[in-house]
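So, chain A:
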Amino acid sequence: MENTIVKAENYNAYFGDNHVVKDVNISINKNEVIAVMGPSGCGKTTFLRGINRMHELIPNATAKGKILLEGENVYDMNAIYVRAKIGMVFQRPNPFPNLSIYENVVAGYLLNGIKVSKADKDVIVERSLTSAALWKEVKDSLHKKGTFLSGGQQQRLCIARAIAMQPELILFDEPTSALDPISTSSVEALFHELKENYTLIIVTHNMQQAARVSDRTAFFYMGELVEFDDTKQMFTNPADQRTQNYITGRFS
Partner candidate 1 sequence: MEAKIGFRNTKSIIFKGIVVFFAFLITLPLIIILLYIIKQGASQVNWHFLTNVPAPVGETGGGILNALWGSFLMVLMASVVAIPVGMLAGIYLSENPRTKLAKYSGLCVDILQGVPSIVVGIVVYFWIVKPLGTFSAMSGSIALAMMMLPIVIRSTEQTLLLLPESLKEAALSLGVPYHRVIIKVVIPCGFAGILSGITLSIARVIGETAPLLFTAFGNPYLSSAVTKPMESLPHLIFTYATSPYDEWHNLAWGASFILLMFVLILNIVTKVLTRKWKIQL
Partner candidate 2 sequence: MSIILVLIILGVLTTLIIESMPSIKALGIGYLWGKVWDPVQNIYGAYPFLIGTLLTSFIALIISIPFSYAIAIYLGEYNPKGWLSDLLKNTVELIAAVPSIIYGFWGLFVLVPLVREFEGKIHVLPYGIGIFTASIILAVMIIPYGASLGITLIRMVPSPLKEGAYALGATRFEVIRNVIMPYTRSGLFAGILLSLGRALGETMAVTMLIGNTSAVPTSIFAPGNTMASVIANEFTEADHTEYLSALIELGLVLFLVTVVINLIGRRIITRFTNN
């Protein structure tokens, strides 16, 4: 129990009357890589956005149930605080076009108006970019705009931006779906390293990716959490027929 970082209890999410996440119960351990997969529209992204309360930003979106972050319900906490504590990386790389690479990494501090000394910022930038395996590529152009980087570099910059806030948990919403294969592999390689210090939840529609990068996999279907198990176990011997159908490609 000590080892649990996120736990969902009877979590439900809605868009207006549309019930998109149904009674999800899941418990995720520290320093795990969790893949969340399922066909499009299955509620996986909505569930992910529920964890750091991004879901409720969409007009008409509501949620019920509990998401416990280290034992505390995020819906009892200040949403701003929850989002600052949990890192998030999006489908498309979205570095701030008005900020330099350096400023992008410390954007969480800059935009929140948190005062950090120049020396501390330098340390944060170097450490975060190193963790995101980007330091070597950009260390000579830190003060150029982030938008001139390649797609894969931009995505790793966004990961560095999330890491800089020193979260324990980082959410990835289909982080490689907008990237080319080479960039994808650079981001996937990163997941293995990040695992040492962070817990990662990765939403993906790509089964191979789930199999490659995760320790455990959650399979969502029609808003329900169908199965949550060891990745190897799930791909070789799924317990549920629906999972079986999905991984053998019988529906998409």
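Keep this in mind: a residue touches a chain if its C-beta (ideal position, glycine included) is under 8 Å from a C-beta of that chain, and two chains touch if they have at least 3 such contacts; residues count from 1.
In picking the candidates, the idea was that all candidates are chains of the complex that A comes from, given by their letters.
Here the structure is a predicted model, which means the values were calculated and not measured.
In the assembled complex, chain A touches candidate 1, while the other choices in 1 or 2 stay out of touch. Per the touch definition, chain A reaches candidate 1 in the complex via residues 52, 54, 57, 59, 80-88, 90-92, 94-98, 107-108, 110-113, 147, 158, 161-162, 165.
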